[in-house]
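All protein chains of the complex are present and in place, except for one that has been dropped.
Lettered A and B in written order, each chain numbered from 1.
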Amino acid sequence: MRGLVALAWLALVGIAALPAPAAAQQQRPESCAACHLETGDERLANPVKQFGEDIHSAKGFGCVACHGGDAREAGMEAMDPAKGYIGKPERRQVLQVCGRCHSDARFMKQYNPALRVDQVTEYATSVHGRRLREFGDPKVATCVNCHPAHSIKPPSDPRSSVHPLKVADTCGRCHGDPKYMEAYKIPTDQLAKYRQSVHWRLMSVKGDLSAPTCNDCHGNHGAAPPGISWVGNVCGQCHTVQAEFFGKSPHAKVFAQMGVPGCATCHSNHEIKEATDAMLGLADQAVCAGCHAAADKGGKAAADMRALIDSLGGEYDKARAILLQAERAGMEVSQAQFDLNGAKDALVKARAAVHAFAVAAVKKETEPGLTISAKAYARGVRALEELQFRRKGLAVSLVIILAVIAGIVVKIRQLDRKEQRTPSP
Amino acid sequence: MGGSAKPHGRLWTWLDERVGLAELEKLVKKKEVPVHRHTVWYYLGGMTLFLFMIQVATGILLLFYYRPSAEEAYESVQFLMAEVEFGWLIRSIHSWASNLMIFTLFIHLFSVLLLKAYRPPREVTWLSGIGLLGVGMGFGFTGYLLPWNELAYFATKVGTEITGVVPLVGPFLGRLLRGGDEVTGATLTRFYGIHVAVLPLLTTLILGLHLFLVQKHGMSVPPGVERAGGARRTMHFLPNFLLRDLVGWLSALAILAALAAYYPTELGQKADPFAPAPIGIKPEWYFMFMFKTLKYLPSYILGIEGEIVGVVGFGMGGLVLLLIPFLDRRTARGEPSRLFTWIGIAIILYMIALTYLGYTEVATQ
Partner (left out) sequence: MAEETLDREPTRRGFINWFLGTSAVAFLLSVFYPVGRYLIPPPVAESTAGTVTLPLKAEDVKPNTGQIFKFGNRPAILVRTTAGELRAFSAVCTHLNCTVQYRPDLGHIWCACHNGHFDLNGKNIAGPPPRPLDPYVVNVRGRQIVVSKSA
């Protein structure tokens, strides 16, 4: 049975791929718009109104490109099925309609050579596509659920439903709706959780559109859960260093055996928070404490790594503070401050090296950082000592001034005595 | 002693023939300072003058490195403090001496007020003295902004805003001071021009008049001392008084050096016009009593905005202070004038109390 359905599916796609339509040489104006606007029925008029801003309209396509029929006819004859008119495409038909052009590399090249042409193939691998194919599921998303027909805009357009800032909303329309998703028995809190995450904050507050949203981890047309063995690869797209460390770490194998996901075990997934040093070690907010205790080897390593990072952080802050103090006092310490950047780098690297889950790896980064911090601190101390030198100079000049004052005072007394002896007339 | 003709060198004779040194010498030798229990107050004028000279000298030195623009002012001061040898010393002395100068100026003013030295024929000396006080405070206000750091920026913002409260001409004056609607680089350039050109010129003129009048009338003997009668003792200005002056000046210099070494003037953060105002903006201490008064005033007094009342009040207060020689008729007639003594003491106590409050109360804004 399933084989048959698959075969039918392939046939559909295959047929769709065959006749590349005679492109956009549509004659305008079309008769469709005239009638649809006149009826006064919103349902009929809206597609026409919206289509003006659609990317396809901008590229010169008209209604017929998708709906078939003959727009040159003025009346109802335009919608003759014999002329290829299909009306509103069925769910499965949508794939065929869009794929007819979008899967045709030669055709697409005329309009957007950079655009991929594997969306339909990818869709077939997605949970959406599989459910549509296998069960004819009427609720799963097809092309038009994410790219609203008649008002499709490229992802770079801020008004587009697939602009990075809008993707979460677009997916959340279904996945954030508990009633709609009831039958599937999967959580519906992803959108709410994602809104709490560091990724969304980066994107929405800092305007970093390269921060990940739904499709960056789940894929877009091939949307699917990344899968346990995949999570590291997905996060590792951006967090390469950590992923590399993790891949070689003892956790990589153990986590796989235990059947728990890599990164997400400690960092969670949708509501991922900014990682802090507090996550490391065995203290209150530390995630390591979930499995490890102070007595076991891993617990000890966790505590040691935390101690290393804390000591570097502390030394760095100390050096920075003393240099700032010296700078405020008017000493020249900019070179020392400049060199101290190295300690900050080391701290960042050490935090990444934590993902090797080996004390030695962290130590390799913290040690040079500690050396740099100590040097900078020493320079700060020296600068403050230099202030003491100023005070020595001050002491010398004070002695001189006091000597002059003493001399003058003696002179004054001398004068007074002389005047007393020779009273003025 | 008198003008016993001492033998001078040939250079003296040469100069005397051309410049008239002998007359000067006679003038100086003739100058005498009365000696009584209030003589100590006579030193404060000279002390203020000495500190002003230090300001001129260090100010000129600072000009060699300072750049008056919003982009470079802070950096140039930083450069001066960090790279230029003894730059920290020159800047710290300039800043500390300005404070000391205003301080001695105030004491000089109050000693003159309480000893009634403003009585005829010294009214114009008093007027010029009040003028110098205004110029001195102007120096302080404009100079504070020049390093273009955060604290100075916001203090200036508040200070110029208060100017805008003055009825009728306020907004215009505020714009004129700021060189625009906001405190910007234009304000900095303006303040710089006022600080290094306009005010020094005014000072030269008023100070010249002030010193000329002091020289012309001699030191005023307090009416109380005059009435007590008794033998009037005097002291030669040269060398006796001047040497004592020197002791005071050198002590002031020693204190300045110590302050500069132990409490060097900090630079702080560069001003950022778009940053929120930092907590606890304070004006220079000599503006504190006014700043605090304005804070204490209720928002409305008799239907008029409290700030306006305050600003107008201070204006009137300044006018009264200026006109004291003409208001105090009893002193002018040579009678004791208790009322004006008490007025003087009240002003001093008010200023001390509000300044104290200004520095002890926890900043909430």
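For this structure, a couple of remarks:
As a convention for this text, contacts are C-beta pairs under 8 Å (C-beta built on N, C-alpha and C of every residue); 3 or more make two chains touch, one makes a residue touch a chain.
Predicted, not measured: the structure shown is a model, and the values here were computed from it.
Across A:Ala211, A:Cys263, A:Ala302 or A:Ala383, the single residue that touches the chain missing here is A:Ala211.
Of the candidate positions B:Ile90, B:Met288 or B:Val311, contact with the hidden chain is made by B:Ile90.
Screening A:Asp345, A:Glu367 or A:Glu419 against the full complex identifies A:Asp345 as the residue touching the chain left out. One of A:Ala58, A:Cys238, A:Ala293 or A:Ala378 touches the chain omitted from the figure, and that residue is A:Cys238. Against the chain not shown here, chain B presents residues 61, 64, 71-72, 75-76, 78-79, 83-87, 89-90, 250.
Considering the complete assembly, chain A touches the hidden chain via residues 202, 206, 208, 210-211, 238-242, 244, 334-335, 337-338, 341-342, 344-345, 348-349, 352, 396-397, 400-401, 403-404, 407-408, 410-411, 414.
Definition applied: only the chains that are shown with their structure count from here on.
Residues of chain B that touch chain A in their complex: 1, 81-83, 87-89, 91-92, 239-240, 243-244, 246-247, 250-251, 253-254, 257-258, 260-262, 264-268.
Contact residues on chain A toward chain B in their complex (touch as defined above): 327-332, 334, 390-391, 393-394, 397-398, 401-402, 404-405, 408-409, 411-412, 415-416, 424.
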